[in-house]
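Handing you this structure, nothing more for now.
Complex shown without one protein chain; remaining protein chains in place.
Order of writing sets the labels: A, B and C. Residues in every chain begin at 1.
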Amino acid sequence: MEINGVQIEDTFAEGFPIKMARVLITAVTERWALEAAREATGFGTSVIGCSAEAGIECIVDGSQTPDGRPGANILICNMGYKNLENSLLFRLGQCILTAPTTSAFSGMPEAEKQFDTGKKLSFFGDGYQKQAELFGRNVWKIPLMSGDFVIEQNFGAVDGIAGGNFLILGQNQMAALTAAEAAVNAISKLKGTITPFPGGVVASGSRVGSKYKFLKASTNAAFCASLREDGVCTLAEDVSSVFEIVINGVSKESIQEAMKAGINAACRVPGVLKITAANYEGKLGTHQFPLHTVLE
Amino acid sequence: MEINGVQIEDTFAEGFPIKMARVLITAVTERWALEAAREATGFGTSVIGCSAEAGIECIVDGSQTPDGRPGANILICNMGYKNLENSLLFRLGQCILTAPTTSAFSGMPEAEKQFDTGKKLSFFGDGYQKQAELFGRNVWKIPLMSGDFVIEQNFGAVDGIAGGNFLILGQNQMAALTAAEAAVNAISKLKGTITPFPGGVVASGSRVGSKYKFLKASTNAAFCASLREDGVCTLAEDVSSVFEIVINGVSKESIQEAMKAGINAACRVPGVLKITAANYEGKLGTHQFPLHTVLE
Amino acid sequence: MEINGVQIEDTFAEGFPIKMARVLITAVTERWALEAAREATGFGTSVIGCSAEAGIECIVDGSQTPDGRPGANILICNMGYKNLENSLLFRLGQCILTAPTTSAFSGMPEAEKQFDTGKKLSFFGDGYQKQAELFGRNVWKIPLMSGDFVIEQNFGAVDGIAGGNFLILGQNQMAALTAAEAAVNAISKLKGTITPFPGGVVASGSRVGSKYKFLKASTNAAFCASLREDGVCTLAEDVSSVFEIVINGVSKESIQEAMKAGINAACRVPGVLKITAANYEGKLGTHQFPLHTVLE
Partner (left out) sequence: MEINGVQIEDTFAEGFPIKMARVLITAVTERWALEAAREATGFGTSVIGCSAEAGIECIVDGSQTPDGRPGANILICNMGYKNLENSLLFRLGQCILTAPTTSAFSGMPEAEKQFDTGKKLSFFGDGYQKQAELFGRNVWKIPLMSGDFVIEQNFGAVDGIAGGNFLILGQNQMAALTAAEAAVNAISKLKGTITPFPGGVVASGSRVGSKYKFLKASTNAAFCASLREDGVCTLAEDVSSVFEIVINGVSKESIQEAMKAGINAACRVPGVLKITAANYEGKLGTHQFPLHTVLE
């Protein structure tokens, strides 16, 4: 299979279950909503070493938000609901409540699982907080020096999927990287997914395990062009750099849609030679995303 | 005292000791250095609820970096060196090693305190990592799928100061907020300081303690204009919104310089009525920054 | 009429006929498409002193472009078709052909009026240009040092409308300006309109004529708060700053939609006191946009 002359390997990405909550941040301008969103989703690339996996899902204009202001959806992901509740409490309390002009609404009001994060954070109001019905939502108004902070009482969470992915093999690093940028940008327009790594891109694709017993993951030596002389690199001769796009999504469909949009975008960039995906031969994950099926 | 017609209250900001490390991130473009810097300093507003206080100190052009590439200095701050070492390990490992085209150099090579974070992270190379002398620095080259990651073996850290601050009192929220943006921008040009809150701005200035015993801090009710009718707001009648700028710095002088630049910038914005600062009457902090002295 | 507590004056905006062409610029990334778009639409605020009125209409993702790459639509407007043809020739030739990785497609392929701008520009290829059918479009491929430039042979143009507008009256300058930013951002999500002034905002709303005979327009003294003491300002006492949003659109409906989205956004910003619109009492324009009707 080929797209725009780029070979698509007949393999699959392998995904894992993860719990995720969506928070809709609104603010006086889109710019300030994004500042809060970036802070709240920072240091959130992988649960291996971060307290959560987090990213900006999409921008939302005022015609689609409860308070009519511009906003951004973020997704926060943890392996279990207990950790997710903690992530919500600390990321909202430290990064959204503290951010200029923001409000925080649940992006999953229909979910079965609900956390009363808004109620817990309302105690910051020192007794002056007030519960209210606003825009059809059950919210708390917390008086701040800069103005009242409005936060929904409950935030919903669902079973999602982590580890959707594809790999971009380039003639050189800049071709692969620009393709990664184009892919992340295309995915950023879609609802339901995030690309939690820096700028949406993984520079350090890994394998499970290591020769060092204290490490859970290590560099994917077989894909490291600089190890060609060591005899461990299995990349074709013309490939000299590989970037990975990792995608978490609220559903199998959302990940499929993101993979399709991202791969299509990457294949428009000159110098991209091949697209493949990372998996564990189906031994570890619960979901498989075959590239050829996703791209149909 | 007045600047551009804005009253400067005769009071002081109160600062506390904190440990901080500077990391110089370089990348193929300034844009990618900043992507890594933002991810590595995210979820890093206050050690009350974040694993560190962190921010982008300044942009560094290629003429001032070891590898001649553009870069950004970040500062990572913790109450003790043990926590700081952890922050370095996880924030660099998860957010810089994973970011496209980055290298990480110590921004405090002369410091007495040194952590071998680069050596620890080098094990990700799964035995293929190599120590080298590059650009006069002792570094590790870790093979990645996208290319080698270069990281200095040791990262220095020093005693710094947290809690430098000033408050901007505005006729309304947008006047105070624009002044805060102007202040943060002016501070961002300086070396030695960060403004770790979202977009550099604190919307939720707080007091120590709370009527709720389980909370260490709560909203500063005396400065909440929306509590005027409750009789607890002590702001002048014409003030309706207050934003705070919190500044961490490597030295007393750097904080003074940042406060001066920030206040001067804020006072150029129409609708700003008064500048003051937050303190604990000198009972808690180790450093005092009197506004009138700082602005001389 | 009120929106979110902001008074909407019962008046109308007055629009004029103008000719406009839409150009779809695609590039390797959205970022580079926008660089070209900004250059091509610069120095394009008003035909009073610019060679055209021009602006970025909206961002277009790869799923909606002929070549599958990300892009941006721009609109270029002139009083007559002859001037518009010139604007296309020079703005495309100087700002899009010269921009990295771009292609230029007609955004109005169905229009009756067509200019062969692509054919004219193809001569830059010095005989090496080639006509081709690509993506269902009749294009020219012009060899450049950086790669081939693809441009559609013909660009369509239509009768549009200039001068849609509304005015934002604020308690102070920062409130009115932030509201203007929010309004422009909301309009930027819509198809069919541009806000051609710097950052989408007009700081210098004008009236037709002047006490100086050599000037066609002059400051709208009745709306200048700084002329209150001169007795010419008719603004209410609490208003101290007014910004105008000027909108050009491909149809009456597109301007109505943009006015509605922009006013709704502006009215969410604290410190906005009133929305009104500029007209010439219906004496000059061909289209009237009554605010109360637009906002229904």
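Note that contacts are C-beta pairs under 8 Å (C-beta built on N, C-alpha and C of every residue); 3 or more make two chains touch, one makes a residue touch a chain.
Quick caveat: nothing in here was measured; it's all calculated off a predicted structure.
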item: For the chain not depicted, the shown chains it touches; value: A, B, C
item: Touching residue (missing chain; options C:94, C:131 or C:286); value: C:94
item: Residue of C:11, C:26 or C:41 in touch with the missing chain, whole complex considered; value: C:41
item: Contact partner of the left-out chain, one of C:50, C:79 or C:295; value: C:50
item: Residue among C:111, C:142, C:247 or C:267 that touches the chain left out of view; value: C:142
item: Chain C, residues in touch with the chain not shown (by the definition above); value: 28, 32, 35-36, 38-46, 48-51, 90-91, 93-102, 123-128, 142-149, 167, 173-174, 176-177, 180, 197-199, 201-206, 210-212, 214-215, 217-221, 223-227, 230, 232, 241-244
item: Touch list for chain B against the chain that is not drawn; value: 4, 28-31, 61-63, 67-70, 147, 178, 181-182, 185-186, 189, 261, 264-265, 268-270
item: Residue numbers in chain A that touch the chain omitted from display; value: 171-175, 177-179, 269-271
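The working rule: only the chains that are shown with their structure count from here on.
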item: When chain A is superposed on chain B by its C-alpha atoms, the rotation angle in degrees, nearest 5; value: 180
item: Chain copies touching (chain A, chain C) - same or different residues, decided at half shared; value: same
item: Centre distance in Å when chain B and chain C are each reduced to the mean of their C-alpha atoms; value: 39
item: Between chain A and chain B, centroid-to-centroid distance (C-alpha), Å; value: 25
item: Mean-CA-position distance for chain C and chain A (Å); value: 34
item: Sites on chain A at which at least two other chains make contact; value: 28, 147
